[in-house]
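What follows is one structure encoded as structure tokens, with my remarks underneath.
Just one protein chain is left out here, and the rest sit where they should.
By written order: A and B. Residues from 1 in each chain.
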Amino acid sequence: MTASARESDRPRFDWLLALAVVAMLATFVRVAYFTPVEARQGLAQKIFYLHVPTAFIALYVAFAIVGLTSAMYLWLRDERLDRIAASAAEVGVVYMAVVLLTGPMWAKPIWGTWWTWDARLTLTLFAWFVFLGYLILRGAIEDESTRSRYSAVLGILGTLLVPFIHLSVYLFRTLHPMPILLKPSRPSLPNDMLLTFGMAFVALTLLFVALIRIRYRLAVTLDALGHEEAAEEARVGTLRPHPIR
Amino acid sequence: MSRAATPAEPTRDHVLAPTPAATSALIAIEAAGLSRSFGRRVVLRDLTFQVRDGECLALFGPNGAGKTTLLRVIAGLLRPTRGTAKVAGVNLPGGAEARSVVGLISHQTMLYSALSALENVEFAAKLYGVASPRAAAMRALERIRLADRASSPVRSLSRGMQQRVSIARAIVHDPRVVLLDEPYTGLDEAGAVALTDALETLKSAGAALMLVTHHLSEGLALATHTAIMRDGRFVQHDARGDVAVEAYRDLYREAVMG
Partner (left out) sequence: MIVRTPPGILAAAALIARKDLAIEFRTRSAFLAALTFSLVAIAIFYFAWDATAVGAVDLAPGVLWVIFTFSGLLGLHRSFGVEEADRAIDALLASPIDREAVFLGKAFANLAFVLGVQAVAIPAVALFYNLPLTRVLLPLTAIAVLAAIGLVSVGTLFSAMASNTRLAELLLPVLALPFFVPIVMPAAQVTARLLQGRPISEAMSWLRILIAFDIVFVVACALAFPFTLED
């Protein structure tokens, strides 16, 4: 216990994070200087390279991780699985927030409105609420095993929910045709734009995994600290004699 | 609450003399290497014991020793982390088979305060599949001497009477195993007498009891065996024998403080 806590105290070079940062910087340079400006939408369109991959990763990758690790936790009861789920949910919340912020940033200069109820943005909004609920649930439970169990149940149900929201939102859109405000995720892009998109996707995925790993390590340290405190309390507790009647 | 009567060994009469059949009585509760942890906190450590039909194991110990947890495992509410526990020969958690022969009494009443005493006990009778649940419920209430308040809503009853309803609820299905977690809590004199009588009757009918209590004299009155729990282990576990209450009190202090 204490050994692993000390281990993560030692400053250790996070090569994954470094790689992710380098990839992000490279992508930024490419987006800003080496990718052509889109004809109709102008400069604002470049937010697309951040907005779309982030949405994909948050909605599908994050939920897949949370759903899978939650199911496996209920089966194996390994607390590491619970920590991965919690870390993925937290990073997922951040990524979704990025999507929800870049959406308006993209929409306003082009179409004059801050918020568009387009399918992907709406889906992200509801998925964000699910993840927020997940984190709030975790915060409301003191006992570890209850927290892990309840989170796992919510994680699985939330993952089941996403396709239903997807269906509802997209059905709403097809029946209430709105102008196609944001380009679909796999448009017919010219090659150099496609390459930039691919770079952005890889960089954001690397960053996602790096952040999860950092969050996971933090969880390990916090858990270890919590257990040391509890053990100390328990030791002190049993020394006190108890009167009998 | 002490009911120590003045005669020297007041409870002697209540201790069942071992009958010839006692040693061949069936094992009702059995544990082998039973351990239970909550996360990293170990609450029950490697417990091994048996309780046969007609026996009463009185469990004493300080708060946090694991007594309630042990009862909850036997009741089928918690599963063992390691080792085994059996009720009526069925490995726990044994599902319906094991739970149907167990009655649980806690210091919390586990009742629905909006319903009447009779409704509460009848509901329990139905859960256990007792034939003629209403009649069985009335019988149980009569045994605990609360039949006259059968249709009163539980919330209108005093704490002691509520506890008695809770006892009736636990015995309505004539359980083979009765688990009691501080059942004398809140009971007045009449209630305590009624409880002890009901438990003696169950015991002589062949039920196995596990009784957790802080009331040494009450526990010793009913016990055929005693155990002291500390930190999840039995630090004393023996037949009740002829030990006087005061002597046992000293034994207890030593076991817990030493």
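In the analysis below, a contact is a pair of C-beta atoms (placed from the backbone, for glycine too) under 8 Å apart; a residue touches a chain by one contact, two chains touch by 3 or more.
What you are looking at is a predicted structure, and each value in this text was computed from that prediction instead of being measured.
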Quiz item: Of the residues B:Leu70, B:Ala85 or B:Val102, which one touches the chain left out of the display?
Solution: B:Val102
Exercise. May I ask which residue of B:Arg41, B:Lys126 or B:Arg253 touches the chain that does not appear here?
Key: B:Lys126
Practice problem: Determine which one of B:Arg169, B:His215 or B:Arg230 touches the chain that has been left out. | Solution: B:Arg169
Practice problem: Against the chain that's been left off, what residues of subunit A make contact? List them. | Solution: 74, 126, 129-130, 132-133, 136-137, 140-142, 145-146, 149-150, 152-154, 156-158, 160-161, 164-165, 167-168, 171-172, 175
Quiz prompt | subunit B residues that touch the omitted chain in the full complex | solution = 75-79, 93, 95-97, 99-102, 104, 106, 108-115, 119, 123-124, 126-131, 136, 153, 169, 173-174, 176
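As a working rule, only the chains that are shown with their structure count from here on.
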Quiz prompt | Separation of mean Cα positions, subunit B and subunit A [Å, integer] | solution = 50
Quiz prompt | Contacting residues of subunit A [partner subunit B, same complex] | solution = 79, 143-145, 227, 230, 234, 237-238, 241-242, 244-245
Self-check item: Residues of subunit B touching subunit A in the complex
Solution: 1-2, 38-41, 60, 62-64, 214-216, 230-231, 249, 252-253, 256-257
